[in-house]
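Shown here is a partial selection of chains from the complex, left in place.
Think of it as A, B and C in the order they're written, each chain with its own count starting at 1.
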């Protein structure tokens, strides 16, 4: 089952990348953008019988490795 | 806010009952929340040095070449040609355990700011690292993150990382040490200080915006770790090396004008400590208007803004008529620039937010009445010197074991992740010489840079260990041909409220001071990190090994004449100094006999100086082709490292009678060097004339390290074993 | 030779490059801030190493959109000579002045070490200081140096002699899968390439850091000597 683990910086944590990209987009003429945040998604194909098992696996992997819970949050969704 | 401000709240901020009473006397009223915050960070161990100050005062800090000693953002020494070297070391231990990448990265950022805030362009970084047992399951995560973080930050700002040191020991399992050092160069007559002056002058904030980063970091780093550490996690700060790079360039551009009256980086306790220190040093008052502070997040309180440890920010006092010129420079570099206040004659720090005075504290008592403790001490009896135990494995086996063990294995896996060549002035990169050599731009001068400390010696005998750390740093600089000038330190210890820890601290400083005096090697800057302990779930506190890391700087007149450790073919090898076979606390004892016992090697500071001055004179006279001091692992390891550095082998003579063979080869005797020279005879007679002990060890030739008894190990085999540890440990398989 | 060095926010090897150019050509190059919109009269434009805009997003991506790049593109169209080193190479691929892209190093770690480069085509202004097959040493220092391009592009580069430098061992042995020979895992061990007209060159390692005998060696000198010969003649 294909899942997507979405890993994002916790609110309030500085995102230097997002800041720089927002700046660059602005000077390319894309104005009025709010905060820009750059996050990471990990696409995986996990052996699981149903969605909830797949999601549980994704969450376990996020906790074990994919997300750095000190500064990052994660969420998991089934994509196919 | 609806909290009650009382002694109990103060305690949760880290202030003792007595300290809170003192605060009440100074204020004559109950403080506001923001005021309590300001007191608590200014009186924290990190900012006030309350436990360490009485001892630090005993260190020698003066020499004719010292321009500024402790008390400024970094130490400043005269290196000739109208130039000064500015350097300091600082720890980021606790943040690096919580989030190794960001902890180490922001550590590098912080120490860079301490140096460029004084007007210096940073030209070199070093890092002294202590990790837990390599077999401990958590160690790999910390090593990986710390090394990536140091590289990630230093590489991006474009300052070469040229040296450092690494140890592994179980005492650091839950409390690694990350000590970062930066060296910069400035014109001697263009040094910027932090004392504010000029009533009415604008106070200007530059750099990144303020967020809720690391609030209470300064007090957190003074609190022991326990399993509550997890709940403190949101205080992690994220570094932005790109902004730091811009900040360096913008500050140096502004410093080329004469707009700046005073400047100070925002380090621990951010706006609070920078404002308090600048105004306090200048004997003036300061008024801050927080509405003007560039903010990254909405609805920040005065408390949050005053205590935020957002990175990459500086505070300056400018000449009013030059403010617009300064603004233009910072706007060119696309950095925030805001006038956030002015100097006053009130003698107070006044903080205004949304029209409300959130804090109003008299500065003189805040500084003068800061707590100072002469904490109780217990001095442990140093262990006795041991006589060499029997050799269970033989010389060759010990060589192959030691050369591959975590504390002696090649660190190339680490330094290959650090940009060592940016700047184009790195004459000796890590592994090439006992100290890194960085040429000073536009001159032939070379800076010789090193960091040193042997924590297992300090654990056994803090005084001897403190002295040894200084002596080794001095020796490493000497071995390159440079003249050692001055020291910065980073004193990492456990909980000072425990008398045995305080005893270690005082004794280590005593040893350091003795060595600094004997070697004319003053301490010009430094940092103290206490409470490096982990508390197990059962409540038992486990302190780190006492680790007074020494960073040191020397100068050589011509960087291209510095000496490295790569041994050329067809040279005589000469030992300078006397080997007594000191196996107490040696790596041989630990790795071969699995014992950590006995006294560390004797420190003879007179011999240290005498032997070192002789070696330097021989280098200056052009008689030395390679040189390496004896340290961890002893003489055999010194020779093996020289063989590995060049790939040239050697034939060694039989060791002298009267000492067990393994004690001669693996004793960690101090004040000793191995020199490769064209002609041993001349070297030996010069040594005799100078009353320096010396003996011929052998001759370089071939591609194997060969002993008189027939043992032979090829340079390539040595290298293979030496380089295997790190990739294997990190699961990367070479 | 009139050379200019473009400085983006975050560029950090501009001084190294200026030092090398000054040492070898005798003339200090002009420093060009990325906001400038004119190059003036130059024989050579250099995009130096560093972390332009922090190398956030992708290395070189934001610099490729800096105001000066429009002018550099015109300069290229008129047949100007442009050298991009490390981050400069990344900027050139991001702005499509050179084909392909530079991905994360195969080992996923920043690499700072000496490497050896084999000169593949010694008939260009950038390589004429060597003979084809010569091997020289150069420091490298990058996290994203793993060259990649479509099979067709790679084939064209090979066929048209546009591979300028390849990673090799000290003895000149090329081996794509061996990290000692090809440290970052680049396709076909490619370390440096040329544009169609041979006048735009990008390479990852830093010959400019090895031009001064006082700092160790002079392996990088032929690059600059060759450029002087080619561009001042």
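The rule is short, and it goes like this: a residue touches a chain if its C-beta (ideal position, glycine included) is under 8 Å from a C-beta of that chain, and two chains touch if they have at least 3 such contacts.
As the structure is a prediction and not an experimental result, all values here were calculated from the model.
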item	value
Chain copy counts across the complete structure file, not just the copies drawn	A x2, B x1, C x1
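Everything below uses one rule, namely that only the chains that are shown with their structure count from here on.
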item	value
Of A-B and A-C, whichever chain pair has more C-beta contact pairs	A-B
Centre-to-centre distance between chain C and chain A (centres being mean Cα positions), rounded to whole Å	34
Residues of chain A touching at least two other chains	16, 20
In chain C, residues with contacts to at least two other chains	53-54, 56
Touching residues on chain B, where the partner in the complex is chain C	148, 151-152, 155-158, 240-243, 245-246, 333-334, 412, 415-427, 439, 441, 444, 559-560, 732
Interface residues, chain A side, partner chain B - complex	10, 12-16, 19-20, 23, 68, 70-71
Complex contacts: residues of chain C adjacent to chain B	9-10, 12-13, 15-16, 19-20, 49-51, 53-56, 107, 109-113, 139, 141, 143, 206, 208-209, 212-216
